[in-house]
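First the structure, in the form of structure tokens, and then the observations on it.
A protein chain is absent from this complex, but the other protein chains hold their places.
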Amino acid sequence: MKANVDLAVEIGSLKLKNPVMTASGCFAFGKEFADYYDLSTLGAITVKATTLEPRLGNPTPRVAETPGGMLNAIGLQNPGVEKVIAEELPHLRKYDIPVIVNIAGTTVEDYVAVTERLMDSEDVDAIEVNISCPNVKCGGIQFGTDPEQAAHVTREVKRVSKVPVIVKLSPNVTDIVEMARAVEAAGADAISLINTLVGMSIDLNKKKPLIANGVGGLSGPAVKPVAVRMTYQVAQAVNIPLIGMGGIMTGEDAIEFMMAGAAAVAVGTANFVNPLACPEIIEGIREFCEQNGVERVRDLQGAAWKEMAR
Amino acid sequence: MKANVDLAVEIGSLKLKNPVMTASGCFAFGKEFADYYDLSTLGAITVKATTLEPRLGNPTPRVAETPGGMLNAIGLQNPGVEKVIAEELPHLRKYDIPVIVNIAGTTVEDYVAVTERLMDSEDVDAIEVNISCPNVKCGGIQFGTDPEQAAHVTREVKRVSKVPVIVKLSPNVTDIVEMARAVEAAGADAISLINTLVGMSIDLNKKKPLIANGVGGLSGPAVKPVAVRMTYQVAQAVNIPLIGMGGIMTGEDAIEFMMAGAAAVAVGTANFVNPLACPEIIEGIREFCEQNGVERVRDLQGAAWKEMAR
Amino acid sequence: MARLTILEHKEIARNMMWLAFEAPEDLIYTPGQFLHIRVTDGVDHLLRRPISLCKVLGEKTGIGIAYRVGGKGTKLLQAKKVGDVLDVLGPLGKGFKLHETDRHALLIGGGIGVPPMVELADQLTQNGVKVTSIIGFQSQNVAILVDELSAYGEVLVATNDGSLGKQGFVTDYMTDELLASADRFYACGPTPMLRAVQQKMEGKVDGYLSLEERMGCGIGACMACVTSCVMADGTIGYKKVCKEGPVFSAAEVVF
Partner (left out) sequence: MARLTILEHKEIARNMMWLAFEAPEDLIYTPGQFLHIRVTDGVDHLLRRPISLCKVLGEKTGIGIAYRVGGKGTKLLQAKKVGDVLDVLGPLGKGFKLHETDRHALLIGGGIGVPPMVELADQLTQNGVKVTSIIGFQSQNVAILVDELSAYGEVLVATNDGSLGKQGFVTDYMTDELLASADRFYACGPTPMLRAVQQKMEGKVDGYLSLEERMGCGIGACMACVTSCVMADGTIGYKKVCKEGPVFSAAEVVF
């Protein structure tokens, strides 16, 4: 029975055995989850944002719980691209899945330099350009809200990358379609959306923001309707594949993003709640397909607007 | 004991006996809730959006449940300003509270005409200009996302209004502070924020959006962190009072908005879950003040950034 | 709004539950009204679920409802145990109108539209009205309340697959003869059924339709639940299912 559903999807030249990948920053470099299951089960793995130099990140508290979601302001803590290449990526090669490296920076030159350095590694199958870190103190946010800047950084990274370039958009914009069109025109091979919404929680006892950084990025089920809406709008406006994310907890949530137009999905916050979230979501997708007579999960892509158009 | 906490707040020239008002569209014209409690308990009442001509609104389904929130696309159904003045507002006079009329339109002329008409009524204590209806098919959205248009409609309504003008902002923008500054400069007496986030839910069985209109406005606890963040940012950038809203369910939620910088708060979705939400929230605010030795609730305004600045 | 203790909770057919809970104090109601029920105290399922009052128990000491377990909310409801407490608003809305001079009424229910017919049958028979129930289901394994309705009069059952009663639809029972014998009909069920009933009855029998619509507040404040109706002035407009319904006179409903 199980073998009957074809879960394979493609993001440009990347071939995924199923549509479920990990969302950057929510899976570190995979090691922790390898204790819970075989990472080969995944469609792909996207690792934590990598910058040129090591970054310490923000002071704590870095996370807070909100209704149906959470805020985070990790602040791009990472050991820097050299250590990532030397120490973090090689172990992932033993799994039979594409490895996507999420990159961040303060200037366009940063993004280019990280990409160039990553091209020396055999262990990078795609680059995901994080132009959408909602943490106001880290660079990157200006790229995420101005279509011209977004296009510029996309073009520059594209120029030096030998692997597909995925651009990850911020939802904190008036017009997500404009942003998507800009990065598509600049050569992006795919688009990830959404990154986190900028939010805040206040500690009533201390009378100040709960997160040391003040604002943080909102993720989890609470943001799903915004993410589904943006996926739906962008999918109809561009011709490159989308990776949908934002609050996916179950197989049905993943299907919702695919019907909205995503070619694949990423799972973030759910990994914190349940380390087995990704394999369970993959199983959930398979079950949904079985129960609904869907032979190829990719056939569901964009079903929601195709249906509306009728 | 109870009499000791001073709950009174001011929104410009409007004097409220406590900071809790109803959010437009979530309280109709008050009649339904008068069956549950004495509306004089409220700080103020904001009624459903009123347009020049009657509007039928959108087809159904008009609401959907989402994690920690809900989507709606009512589509501004209302009987038109004439009937509102003749049939809906007079009964509210018997309560000893300010009545705020939310107005919407497709063109600036619409807004002006509704305001002019409302000036003939004795029953209007303030106007709330809804420039932020997230429903793409209704007018108003362009005013909510472009600072110049927002300023324009504010200036025109202000020109004809004899009562305070509150402008209600949309959260679906890249820069909420820019929007707030624009309407302040155009003469707004106060700002309400936030209206709903644009979202979507997909019906997996029907393979199409759950809401007939496609997209809908997301409200409820899920959006609270976004609303608190915007309140916090805008409160520090403008000198006019703010009415904070978005996901307020309890007295503590209301306190959170006040600490973020709101002078008063509005309660929307919570009224649907619990018809007694507003009086319970007022009680919750009082209890918080009692337990924390707060003598005047207005002293909490902006506590969160005042504390951060130390 | 009240917090009411669950007295009984059991499966009565596949994915169909019977739930009885204590009645709020001074229960005032009419058959056809609905209860608006919270399925969790948390915020993950904010909206209440509208479920018809099926039967008032004892001396108004309890209320029984029958519901289908379908989505997330009713699944949470299903997990509640006897002794747990339900947050209930209502009874809400406008129920079925009873007419003193009627002698024979047809009660027409489809699927989860059958429950409100039980209390209605009880009140009608108490008023001396003879009732004939015509009820339809997908299949025998989801059929509910057949025995309960039988206590009040004849019950004619139709199932889509013929596994119980006649194979077909409730309208198949509506012979001219039967209609001629009836003073009134009361119907609740899926929209296609209600539309068919409305057509069949038009110009023959007056009656009422109980409608379903997705709700926000349940009390008339949010405008979520509107349905097209012929208004008093003859124009077509929206009425609120939660407040002006769920029961409408068949003549005013525009499908």
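Every chain is named by a letter (A, B and C) in the order it is written, and numbering of its residues begins at 1.
Everything below uses one rule, namely that contacts are C-beta pairs under 8 Å (C-beta built on N, C-alpha and C of every residue); 3 or more make two chains touch, one makes a residue touch a chain.
From a predicted model like this one, the values you see are computed outputs, not experimental measurements.
The missing chain, though absent from the view, touches A, B, C when the full complex is examined. Between the chain not shown and the residues A:A8, A:A28, A:V108 or A:V177, the one that touches is A:A28. Across the entire complex, the residue among A:P67, A:P225 or A:G284 in touch with the chain not shown is A:P67. Touching the chain that is not shown, out of A:G105, A:G199, A:P221 or A:G302: A:P221 (per the contact rule at the top). Looking at subunit A, the residues touching the absent chain are 25-28, 31-33, 35-36, 48, 56-57, 60-65, 67-70, 72, 74, 77, 220-222, 249, 269, 271-276. On the side of subunit B, the interface with the absent chain consists of residues 67-68, 221, using the contact rule stated above.
Residues of subunit C that touch the chain left out of the display are 40, 42-45.
The working rule: only the chains that are shown with their structure count from here on.
In terms of C-beta pairs in contact, B-C outnumbers the other of B-C and A-C.
When every chain is represented by the mean of its C-alpha atoms, the one lying closest to the mean of all protein C-alpha atoms is B. The distance from the centre of subunit B to the centre of subunit C, with each centre set as the mean of the Cα atoms, comes to 36 Å.
With centres defined as mean CA coordinates, subunit C is found 46 Å away from subunit A. Within subunit B, residues 67-69, 220-222 each touch two or more of the remaining chains.
Each of the following residues of subunit C touches two or more other chains: 43-44.
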